[in-house]
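If you scroll down you'll find the structure; I have some questions about it.
One protein chain is absent from this view; the other protein chains keep their places.
Labels A, B and C are assigned to the chains in the order they are written; within every chain, residues are numbered from 1.
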Amino acid sequence: MIALLIRDLRLALRAGGGFGLGLAFFLLVAVLVPLGVGPEGTTLAKIAPGVLWVGALLACLLSLDRIFALDFEDGTLDLLATAPIPLEGVVAIKAFAHWLVTGLPLVLAAPVLGVLLHLPQAGYGWLVLSLLLGTPGLSAIGAFGAALTVGLKRGGLLLSLLVLPLYVPTLIFGAEVVKRGAAGMAVEVPLLLLAGITLGAQAALPFASALALRINLR
Amino acid sequence: MEFVIEDLAVARGGVCVLEGVRLALSPGQAVILRGANGIGKTTLLRTLAGLQPALRGTITAPPESIAYGAHADGLKSVLTVEENLAFWAAIHGTSGIEPALVRMNLADLRDRRAANLSAGQKRRLGLARLLVSGRPYWLLDEPTVSLDTASVALFADVLRDHLAAGGAALIATHIDLGLPEARVLDLSPFKARGGVIASRGFDEAFL
Amino acid sequence: MPELGKYAFAVLASYGAGLALLGAVVALVVWRFRRAKAALIAAEARLAARAAQGHHGQANGGRA
Partner (left out) sequence: MSIWEYANPKKFIETAGRILPVLLPLAMGFLLIGLVWGFFFTPEDYKQGATVKIMFLHVPAAMMAINAWGMMLVASLIWIIRRHHVSALAARAAAPVGLTFTLIALVTGALWGQPMWGTWWEWDPRLTSFLILLLFYLGYIALWQAVENPDTAADLTGLLCVVGSVFALLSRYAVKFWNQGLHQDSTILKVGEKDPLDPAYYWPLIFCLIGIVLLFLALVLIGTVTEIRLRRLAVIEARERQEA
């Protein structure tokens, strides 16, 4: 299992690609939104939680199709499916590797981009915490979408269409945490719900994803 | 422990291609699968490897005893030969890739990235994976594609050692491997007659 | 015609759009039904013709 994680991380680092791409996209969103919306600090501060969360979500989406597609094409997935480790574990590990490569850098970069968007002082902690709790869920949900579309030649657009509605609850609760935190309100309820969704997705979705992979492999 | 197939029917794309396949493979034996292109050799091997469900019939094998060698080798081009092989060894919980590297004549290439290997070298690396899997039953789909004569002979040697050590192999191939002791199984008699359609439920007889 | 007053546009447009969408889905379903039926009848006829020729594929009863 750990070998798989190490291999996936090594692949992501050597091939470049997904690693920097999501982060660059996140940065682009944070730069382009003020250019489009205008420079007023009060307006930006108001939309900052939502923009940061939407940006993180889209950045996450960008690299989803790489989770399984490359391994599917070169036959690795066939061999992993016949290997002694359960496919559910393979899915969970690959989703975790995806999070380490895309989600975690987003979490770390978010406070810097918060500055660009005039996020109120009180919001930074909640921004980092909500992304830290929410992005693993995004990776797990995304891995399910990637498993559904792995056999398709041009699955990228379809993958987005399938995954975006599944991201809605995470987005709403995540952005709500930051919005309330920035306004100095109580954040326990959305924070707990956000964590609940992530935990639920981490626990249940690997089974659905592994099932989808088996269906696509046969 | 034997590897036994009884009355097996397999389907490709929802259409039954082979039916009534019977085979028993004991340790130390090798069986060569023959048959025209498209008869269903790959489908049969994938079904035996557990990647797709059989339409009918039973496959009896000791648990976790099958190593499947597909057309694609499952190599990562940005990883070195050693890293690729070490990954599969770790997945299968075996240690020591050194004998496999030496056996498949890859020791000199260990630090080269798979992207810079020739097609034949990649194939040898893919076959080395079988050695590190530590599993007795090898299901091989055209294992000698892009291998030169010397490498085919090398592979035949490896195979003979594997059989001598109590392993077994089921090989779909068109060329002569130089294994006189191997039995040949011609798949042509098992070709499904038209009209038998993939089904797994009682309601499907008409489809 | 009932008196709709200042809401005439909203009501008429709603009924227009709603009925148009309903009509569209009914038309689509019926069109696909007809097309599939015609294609299947043709295919079954081919199958039966070949079975009559003594081709080795046996039709398991012509069905449309």
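Everything below uses one rule, namely that a contact is a pair of C-beta atoms (placed from the backbone, for glycine too) under 8 Å apart; a residue touches a chain by one contact, two chains touch by 3 or more.
Because the structure is a prediction, the values reported are computed rather than measured.
K.L.:
Considering the entire complex, write down the shown chains that touch the omitted one.
P.N.:
Those shown chains that the absent chain touches are A, B, C.
K.L.:
Looking beyond the chains shown, say which of B:V15, B:A107 or B:A153 touches the absent one.
P.N.:
Residue touching the absent chain, from the options given: B:V15.
K.L.:
Can you list where subunit A touches the absent chain?
P.N.:
Residues in contact with the chain left out: 141, 144, 148-149, 151-152, 155, 158, 161-162, 164-166, 168-169, 172-173, 176, 189-190, 193, 197, 205, 208, 211-212, 215-216, 218.
K.L.:
Where does subunit B touch the missing chain, residue by residue?
P.N.:
13-15, 17, 194-195, 197-198, 200-204, 206-207
K.L.:
For subunit C, which residues reach the chain that was dropped from this view?
P.N.:
Per the touch rule, subunit C residues meeting the hidden chain are 1-8, 10-11, 13-15, 17-19, 21-22, 24-26, 28-30, 32-33, 36-37, 39-40, 43-44, 46-47, 55-57, 63-64.
The working rule: only the chains that are shown with their structure count from here on.
K.L.:
Which chain lies the greatest distance away from subunit B when centres are computed from Cα atoms alone?
P.N.:
C
K.L.:
Ranking chain pairs by how many C-beta pairs touch, which one is first?
P.N.:
Chain pair with the maximum contact count: A-B.
K.L.:
For subunit A and subunit C, what's the span in angstrom between their mean Cα positions?
P.N.:
It comes to 42 Å between the two C-alpha centres.
K.L.:
Once you find the CA centre of subunit A and the CA centre of subunit B, what distance in Å lies between them?
P.N.:
Spacing between the chain centres: roughly 37 Å.
K.L.:
For subunit C, give me the residues that contact two or more of the other chains.
P.N.:
none
K.L.:
Can you list the residues of subunit B that touch 2 or more other chains?
P.N.:
Not one residue in subunit B touches at least two other chains.
K.L.:
Going by the contact rule set out above, which residues of subunit B touch subunit A in the complex?
P.N.:
Result: residues 46, 49-53, 64, 66-68, 70-76, 78-79, 83, 86-88, 90-93, 129 of subunit B touch subunit A.
K.L.:
Given the complex with subunit B, which residues does subunit A contribute to the contact?
P.N.:
These residues of subunit A touch subunit B: 2-4, 7, 10-11, 14-15, 71, 73-76, 78-85, 217-218.
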